[in-house]
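As you look at this complex, bear in mind that one protein chain is not there, while each of the others sits in place.
Chain nomenclature is as follows: A and B, assigned in order of appearance, with residue numbering initiated at 1 for each chain independently.
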Amino acid sequence: MLSALLIVTLLAILFGSLLGFAAIRFKPDDDPVVQSIDALLPQTQCGQCGYPGCRPYAKAIAAGNAEINQCPPGGMPTIEALADLLGREVKPLNPENGRESARRVALIDEETCIGCTLCIQACPVDAIVGAAKQMHSVIAKECTGCDLCLPPCPVDCIDMIEPPRDIHDWVWPMPRIDTAVSKTEIPESAAETV
Amino acid sequence: MKFQHAPAPHLTPPNSVALVMRQVLMALIPATIAHVWFFGPGLLVNMLIACTVALASEAIMLHLRGRPLRKYLGDYSAVLAAVLLAFAVPPLTPWWVTATGVVFAIVFAKHLFGGLGHNPFNPAMAGYVVLLVSFPAQMTAWLPPAIDQIAHVDFSLWQTIAIILSGELPATIGWDAVTSATPLDRVKTGLGLMQTIGEIRQNPLFGDFGGRGWEWLANWFAVGGFWLLYKGVIRWHIPVSMIASLLLIATVAYMLDPGSHASPLFHLFSGATMIGAFFIATDPVSAATTDKGRLIYGAGIGLLTYAIRAWGGYPDGVAFAVLLMNMAVPLIDRLTVPRVYGHES
Partner (left out) sequence: MKSNRRIWPIHGGLNLPPHKSDSTAQAIVQAPVPPELVLPLHQHIGEEAKPCVEVGAHVRRGQLLAKVTSYVAAPVHASSSGRVSAIEDRPIPHPSGLRARCIVIETDGLDESVPGTGLGDFTAIDPVLLRAELRRQGLVGLGGAAFPSAVKLNRLPHHQVRTLILNGAECEPHISCDDMVMRERAEDIITGARIMMYMLAAEECLVAIETDKPEAIEAIDTAIARAQDSRLELVPVPTVYPEGGEKQLIQVLTGREVPADHLSADVGVVCHNVATAAQVKRTIIDGDALTSRIVTVTGGGVAKPRNLDVRLGTPISWLIAQCGGYTDKAERLIMGGPMMGFTLDDDSAPIVKASNCILVAAHDEVHAGGDAMPCIRCGECARACPVKLLPQQLYWFSCADDHDELQSHHLFDCIECGCCAYVCPSRIPLVQFYRASKSRIWQQEQERERAERARERFEERERRLSEQKLARKQRLARRRAALHEKGNGNKVQEAVERARKRRAAMRDEEPPE
């Protein structure tokens, strides 16, 4: 009886310390996790999540300091993808971080712009060109729609507009038939009834 | 001028689900006539009961699931399941037994899995197997064919209706006088009593290939099946592979020991082989979808049918074989994906 207890206790101690050693010695480098989280984020670098950019947010998620529902530009698809990757529960977007909206791009009203360069300094992806006392302009293709250029502008000459729709980024609508078993509800506007 | 917006292709498809189901129902007409000829009007009464119950349960389920009634009731799929089940049960089956089978087929086997197109199991066979297990006495109360050499009792249409609705025979007759074992059943019992096939076949119930009357019924199922093949409603793969595999294994067994194994032709013309090959195994929803997969699926049904007939507890095995192969369909489909143009296999 006593010997059995002793053996079990010893075994428990042995394996426990083995596991403990392994946990410290072979600690997985969390970088790959951060990278795969970062790959799912929309890279708007807008900071709406409360972190200064997508990568810091990815790090915070990986460290368990942030929820997966703090990214308004990514919206539901990003939350689902993160939940899938990390095996967490899907939850709705946290309204404190903002609301999900379609991609927008900044447009500078070139009449009003005084050339102060403040927006250029604020842009996280260098999508605004211009020089001091010169008119500034947004490279619409590179703009992520992060809104970060709006607050610094002293003359409120920047508007967020929907990017112009042309035939190149037009997509065929998904047909809607009442028999279809669709995983995601297709919004009314994006679908046509056939 | 403003024009209509619509996706290509713009031509009207020549086919529809309702048309397919209607054609299958039409192909069952010759066998229906033969059935009534040999076994009395019980089938017609059962069909009526089965269709009524089927449409009613379909309507209730569609309503509960919030689907349009008119569109789905008009597709004849519930009617077809009901008619096939009516063929499967004996002609004088009490109405509540048939109704139980139909309700199980429509509610459980079809709608609880998602309705038309989503049922993994053939609804008619699922319903039939439930009856087979739950009402063994009623499910074996088959009649002898109405042929002079065989003792049989003729019932008029009204008597038949009365029997089916009440579940009781007229007071003067007993069930033993009315019912008779099917040829498959007789073979099974005979072999169990250590009789040889030759001895068993002395019974007047047996005809040239299968049982008298029964073999004609099989013929007329085949005629309907050939018409479906001609119309392109069903494709050849399942019937051919099912019949071929059944014949093959039956031939091997027959050649090894003709005394204790029925002839391959007996298997072909007995029981549910023909209706199974052309009308049940070919149900597209629960069958494999690729050509190669259908060959495997049909062959599996043929082999399982023989195995159950020869070594199982039931005289016929088509229903079980179909349901068992239904289970294998996702796997078969996965393993038989055809090679796409321009891709390595």
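Observations on the model:
By our rule, a residue touches a chain if its C-beta (ideal position, glycine included) is under 8 Å from a C-beta of that chain, and two chains touch if they have at least 3 such contacts.
Values in this document were obtained by computation on a predicted structure and should not be read as measured data.
Judged over the whole assembly, touch between the missing chain and the shown ones holds for A, B. Only one residue in the set B:13, B:66 or B:192 touches the chain that does not appear here, and it is B:13.
Against the chain not displayed here, chain B makes contact via residues 1-17, 19-20, 71-72, 75, 115-118, 235, 284-285, 287, 289-291, 294, 337-343.
What chain A contributes to its contact with the hidden chain is residues 38, 41-45, 53-55, 124-127, 142, 144, 165-167, 169-175, 177-184, 193-194.
The rule we apply is simple: only the chains that are shown with their structure count from here on.
Chain A and chain B have Cα centroids separated by 57 Å.
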